[in-house]
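Complex shown without one protein chain; remaining protein chains in place.
Moving on, here comes chain A:
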């Protein structure tokens, strides 16, 4: 891999250009509904199960940490409030991001990379069909929609897991746990979480598409592209998450 600063800049620029292309191509008719549904189904099918399985222990860990922390601070009545907040605001967008990038993005990248090296993408362009319109836009939209839905799933499973561990295993009071849900958390937290998931889904799909479309050098090139796409997506997602969280605290007044 070429690590010179100009190459890195050029790649960032091209990635951004692809993102703009996707944005520009978004309203173009006819909308590729069939491809969108197929891709949404595909991304959902590779992510739902791992997401659910990851979010149970994730919710449990948060519940355990917060359970012991609140006991140490003498604020047991807030354990429900704190764990809901943690799951909703940070845990579920991050879990969604990891799964969308790791499972969905890598599959998209491998698929497009294989098409690129088999000259399918070239053939498509020669047939007068814009791959961004025909392939990328449906994938980006599918990944965004699935990310939003997954975020909902992770939130529910995470909170349920937290409840189970706090109430059943740490002998917390069910009533207190449930009642404290809304003392700290508020609806904008959910909106912000969903917005994060939406953005993460878009980033994961665009990076995967970019890397896939630019794969070269045979099967090994596809492997490299998948690897790079997952790494780049993770880095971008965590930076984006930080920025979005910081902005969120600036514009949404906090309870309490």
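Everything that follows uses one rule, which is that a contact is a pair of C-beta atoms (placed from the backbone, for glycine too) under 8 Å apart; a residue touches a chain by one contact, two chains touch by 3 or more; residues count from 1.
Convention: contacts and distances are computed from a predicted model.
Not shown: a single chain whose UniProt protein name, out of "Peptidoglycan glycosyltransferase", "Periplasmic dipeptide transport protein", "ABC transporter ATP-binding protein" or "ATP synthase gamma chain", is "ABC transporter ATP-binding protein".
Only one residue from A:5, A:128 or A:253 touches the chain missing from this view: A:128. In the complete complex, the residue from A:10, A:71 or A:118 that touches the missing chain is A:118.
Seen from chain A, the chain kept out of the figure touches residues 114-115, 118-120, 122-130, 134.
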